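Only a single protein chain was left out; the remaining protein chains are all shown in position.
Moving on, here comes chain A:
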Amino acid sequence: MGMAIDRDDTQFHVLAVDDSLIDRKLIERLLKTSSFQVTAVDSGSKALEFLGLNNNDADDDEEYEQRDSNTESVSSDEDQDHQDLGLGVNLIITDYCMPGMTGYDLLKKIKKSSSFKDIPVVIMSSENIPSRINRCLEDGAEEFFLKPVQLSDVNKLRPHLMKGRSKDIDSSHKTTSTRLITSGN
């Protein structure tokens, strides 16, 4: 099960978004236990701010679509600035139900952003509503976790992050139902 690309010396950086103080503390601990670097914020707008996108930018970003949005290439200055400001975020995990901007709203904004659309987004919710889950997955969420989130859920994140590290590997893996992670490592 050896990895072709061994980048374990660099920690993955996860941006966690949740308006609940307790849930933020828990997800942070779960992620750190799994050796992720964590930034936790309490709202979608703070998440966008951290990434270097303000609420308006997320829509304006469509201007940049004609340019390369690949993280590897040094394309436009604006894209590079956004990447730098995002401080190398490898995955975003967000609560669904938040005042103001929901996790779903945040997902949409991220997926509309040329700089950040390739960052995997995971949604968490305390409510098991199949239509909600399907909608999130269909609109680009990699996973949907029911709260309270467990360590076993967090362990499912690594394959998504490894995929991000080796972008050359074809990634046509999206399904609209709960998926099994197949090991590509």
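Heads up, the rule we're going with is that a residue touches a chain if its C-beta (ideal position, glycine included) is under 8 Å from a C-beta of that chain, and two chains touch if they have at least 3 such contacts; residues count from 1.
By definition in this document, contacts and distances are computed from a predicted model.
Of the candidates "COP9 signalosome complex subunit 6", "Aspartoacylase", "Histidine-containing phosphotransfer protein" or "Alkyl transferase", the chain left out of this view carries the UniProt protein name "Histidine-containing phosphotransfer protein". One of A:Ser20, A:Gln37 or A:Thr102 touches the chain omitted from the figure, and that residue is A:Ser20.
Contact between chain A and the unshown chain involves residues 20-23, 25-26, 29-30, 33, 97, 99, 126, 147-148, 150-151.
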